[in-house]
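Just one protein chain is left out here, and the rest sit where they should.
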Amino acid sequence: MTQTRVAKLTNVIRHQVPFFEVDAIQMVWHGNYVKYLELGREAFGRQFGLAYMRIFENGYVVPVVDLHLSYKKNARLDDVLRIETTYVPTEAAKLMFEYAVYRDSDNELILTASSTQLFVTNEGEFELSTPEFIRQWRAQWL
Amino acid sequence: MTQTRVAKLTNVIRHQVPFFEVDAIQMVWHGNYVKYLELGREAFGRQFGLAYMRIFENGYVVPVVDLHLSYKKNARLDDVLRIETTYVPTEAAKLMFEYAVYRDSDNELILTASSTQLFVTNEGEFELSTPEFIRQWRAQWL
Amino acid sequence: MTQTRVAKLTNVIRHQVPFFEVDAIQMVWHGNYVKYLELGREAFGRQFGLAYMRIFENGYVVPVVDLHLSYKKNARLDDVLRIETTYVPTEAAKLMFEYAVYRDSDNELILTASSTQLFVTNEGEFELSTPEFIRQWRAQWL
Partner (left out) sequence: MTQTRVAKLTNVIRHQVPFFEVDAIQMVWHGNYVKYLELGREAFGRQFGLAYMRIFENGYVVPVVDLHLSYKKNARLDDVLRIETTYVPTEAAKLMFEYAVYRDSDNELILTASSTQLFVTNEGEFELSTPEFIRQWRAQWL
């Protein structure tokens, strides 16, 4: 890791709003954004070698322990949303992400969000120190 | 089992339609009825000693392999639905249920449905003969 | 429309199973397939000029009145599903579709299904004769 490494790790996916995600006032139901954030994290994991399956294989699950969503504009049926998921560097035994969701057609910011996940072992215990495979992943990417 | 046993095994629950189950045309989104049927099966299991956990403890899962829904009327926000789940007797190695969903306030029939579940072992194999604990359950209740 | 027109109208989309669509026994929860079918219908509408918005603009909604799902195999986390949605020709005032869902990697058939939708006017009445815009659509495509 050198001082010149400044680029953010960000994954970008697109998702077109289907009928079943729209609510009675014609907007995306606010709870569906939690799904969009998970789609973003999964795509991030596939792009950067941090997929759920790899985490499972290393003996951990990573439950979300904190989630904050800030809704800026409404999205509607058929809107194509652009979900940007950015890894937030930390030394702690956790995974943190920030998210921005835009309507792709006009680049309108729809939502910002952040999440924190902890490492839990197969025995159901919180891992207080960063797992070795995460140390290696951080050394590789950050 | 005697010839005089004619009563149906039926569980009845009520469910008030929340905002997040209503779609853009102000009706319960049709896919949500699959949830209502599962709520009905779960309540049936609790009432009649056939809960998922008991099935798991006997070494089986019971995936739905066939599902048929016939929509009669719309339901709307705040409607209280009455979900009636009836066990359909069969000698085969399967679980079959019939369902009727009514709006409780005016007794309007909203939906009828039927489902079939098979027994799958922990090894992931379909069980071709009826598991012993199901034979006993049928002898007790039917 | 000539006798030589035999090709089926079929839309094909792919959907990768996210974590939140998998249930406690590690399979896609059976109710989520209703969403996959709707994704298929929406993509069919976009491909063949029969999108929900066009139907709305012609003064109709098309609620699902009958749905039948037949589950063949399990799908799991990260599986890429191929959803094939085929228009079923009918002279009646309804829309009928058949569906086949495959795991794309090994072409395993996961589910077959069928749906029927009726035309409902803005006044909430079922339309008993086929709307003119649907007649024209059928003349164009079938």
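Order as written gives the chain letters A, B and C; numbering starts at 1 within each chain.
The rule is short, and it goes like this: a residue touches a chain if its C-beta (ideal position, glycine included) is under 8 Å from a C-beta of that chain, and two chains touch if they have at least 3 such contacts.
Computed from a prediction, not measured in an experiment: that's the story for all the values here.
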item: From A:I25, A:V80 or A:L109, residue that would touch the chain that is not displayed; value: A:I25
item: Subunit C residues touching the omitted chain (full complex); value: 19-20, 22-24, 26, 29, 31, 77
item: Footprint left on subunit B by the chain that the document does not show; value: 18-20, 35, 38-39, 42, 51-53, 77-78
item: Contact footprint on subunit A, counting only the chain that is left out; value: 25, 27, 30-31, 34-35, 38, 61, 63-71, 74
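We take it that only the chains that are shown with their structure count from here on.
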item: Chain of greatest Cα-centre distance to subunit A; value: B
item: Centrality ranking, top chain (CA atoms only); value: C
item: Where subunit A and subunit B are represented by their mean Cα positions, the distance between them in whole Å; value: 36
item: Centre-of-Cα separation between subunit C and subunit A, whole angstrom; value: 30
item: Sites on subunit B at which at least two other chains make contact; value: 31
